[in-house]
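Submitted below is the structure of interest, expressed as structure tokens.
Of the protein chains in this complex, all but one are displayed in their positions.
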Amino acid sequence: MDAPSYHIQSYCMIRDRTIAVNGTTFLKTNADLTLADFLKSAYRQLDIDYPKFHKMDSLCKAVLIAAELMDRTSGPYASDTALIFSNRSSSYLSDNKHATGIFDTENPTASPATFVYTLPNIALGEISIRHQLHSENVFFIFDRYLPEFLVPYTNAALDDKPIKSAIGGWVEIGEHTCDLLLYHIGKSGDIPHTVAELKRIYNEHE
Amino acid sequence: MKAEVFIAGDCIISPLGTGSRRNFEKLLLGETAISPIDDPALADHPIHAARIADNQWVGKIRNPQHYTRLETLFILAIQQLIDAHRIPVDERTLVLLSTTKGNVSLLHNPAAQFPPTRVHLSAMAHEIQRYFGFANQPITISNACISGALALSVARQLLQYNEAYDHALVIGGDEISKFIVSGFDAFQALSDGRCRPFDRDRNGLNLGEAIAAAYVSKNASDGAICIKAAGSSNDANHISGPSRTGEGLYRSICEAMRLADDPMLDFISAHGTATVYNDEMEAIALHRCGLSETPLHSLKAYYGHTLGASGLLETILGLHSLRTNQLIPSLGFQHPGTSKPLNVITQPLARPLKTFLKTASGFGGCNIAMVFEKV
Partner (left out) sequence: MSELTEELKAKIISQLNLEDLTVDDLDDNTPLFGNGLGLDSIDALELIVMLDKSYGIKLSDPKEGRKVFETVQTMADFIEANRK
């Protein structure tokens, strides 16, 4: 087997009420905090002045926080850093909110601020704006985190073009739950970008 | 040396009928799928939209009551391609699905006939996989309105880099629903008539539905068209409004043209949704790329904006242009309406055609440009 060409330069995991970067805890709150309050605490701890955060849905907030933390660790991101994300529920939280609004019998409402988040790739747009990434985006839907697909796909994308970095992973956000693993991939780094390593990382915090 | 990848077959199911050739012929006759629709299940006011009639899909698949309307349409399109090209369903065939919202019409809908779990795109993919017995799990791409073209680009990459795969089936589709209509309404994005891409008096888009399917292969059979290159870049500007300088689209086109070795383009199939901002942005991006003189159309006034199908649907019709050497006019255009000029095709025109550029842009600031070339 050839030596891996690409490495994980940093990774962020958000599991339920814990956020960790490269395995080190950044924030851990009470389990009974709502997801919204948990993400707000993380935003405050990040100490950035980015009021747009409050308009985002939970999926975008979680992604923004993770991208911010990785940027501090292995950034700044090159502007052509490809974004290769995946999840199972797409933009379900916002879909649910919009559908509830329009089918309400007493006061049916459609909010543009909610509707805009009813696409999973908006999360890619949000971090592109925050970090000025003019890069390729792709959002895959799978029924579970699938490094067996994502690793070769990402490696081929990096081999294929002059781009030398990517952010990829799994961003499954539920009403109360968070199952997010994002990683910044580049040529150098301590952890090889392989299926085995990603499975190890994904499972070790179980 | 990377293998070249081709589109060797295609299928369209749209309000204009089933079959891509039939659809293409209707475009040449100037027929549109868009009509006024006054349906309280969609909106509390009439809209102009393009909807597939029930008789085109009811009762045509095995065990029909088990599948949602959208799943049925996907299955019909896939079956057409499998039958026409004898495509195996084994591990050498990839399946890629492109959809923005899948079965979302079921969500909180009192008239829904299926459980809410079916809303998940992975559930829809699973149903399709099971129907055909595909060995490979379908790969679903949900990336706003560039999904259809993006799925072609992903299929190409997967075939080029994997000797384990010979073929890919790429299918794109979305359904008109109250969910989607109400959202675009809240954005004040809908036109009050048939849309007018690039026209001075354009005032919004029409929604449409269609299923588009392509058979992608490493073999250049008769009539196969090469997927020459793809470029994709985000605007990094705003999550719903396009960049005023067309930055992301400009970069996407530059990259696609560079990777395709700067070909002479015979025409451009633009995104052209007919919103004030999109068409203006596209004109700016194309001008920055030196493409203001290249014959251009948008097909959105024939089909409406078909969301997850659009990139693929419009590409397929472009392929038929290449095969028959006929340019399709840009319906709905009368007076130039962008700050940078465009060479909008206003009549059907027969001339030798070899290469075209397809562009698409979507919410989230995403953009894609792809070059297709006749072999």
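We just call them A and B in the order they show up, numbering each chain from 1.
Just so it is clear, contacts are C-beta pairs under 8 Å (C-beta built on N, C-alpha and C of every residue); 3 or more make two chains touch, one makes a residue touch a chain.
Since the structure is predicted, the reported quantities are computational estimates derived from the model, not experimental observations.
Colleague: Which displayed chains make contact with the chain that has been left out?
Modeller: Within the full complex, the chain not displayed touches A, B.
Colleague: In the full complex, which of A:V116, A:L133, A:L158 or A:L198 touches the chain missing from this view?
Modeller: In the full complex, the listed residue that touches the missing chain is A:V116.
Colleague: Which is it among B:H238, B:K340 or B:K354 that touches the chain not included here?
Modeller: B:H238
Colleague: Consider the whole complex, including the chain that is not shown, and state which of A:K55, A:R72 or A:K187 touches that chain.
Modeller: In the complete complex, the chain left out is touched by residue A:K55.
Colleague: Could you please point out the chain B residues that touch the chain left off the display?
Modeller: Against the left-out chain, chain B lists 186-188, 238-241.
Colleague: Considering the whole complex, not just the chains shown, which residues of chain A touch the missing one?
Modeller: Output for chain A: 40, 51, 54-55, 107, 109-113, 116.
Just so it is clear, only the chains that are shown with their structure count from here on.
Colleague: Where the centres are mean C-alpha positions, what is the separation of chain A from chain B, in Å?
Modeller: One centre to the other, that is 27 Å.
Colleague: Under the touch definition given earlier, write down the residues of chain B that touch chain A in their complex.
Modeller: 100-102, 104, 107-110, 119-122, 125-126, 137, 139-144, 150, 154, 157-158, 160-162, 178-179, 182-183, 185-187, 232-240, 247-248, 251, 362-366
Colleague: Residue numbers of chain A touching chain B in their complex, please.
Modeller: Touching chain B from chain A are residues 79-80, 83, 88-90, 92, 95-96, 98-100, 102-103, 110-112, 115-116, 118-122, 124-126, 128-129, 131-143, 149, 152-153, 156-157, 159-160.
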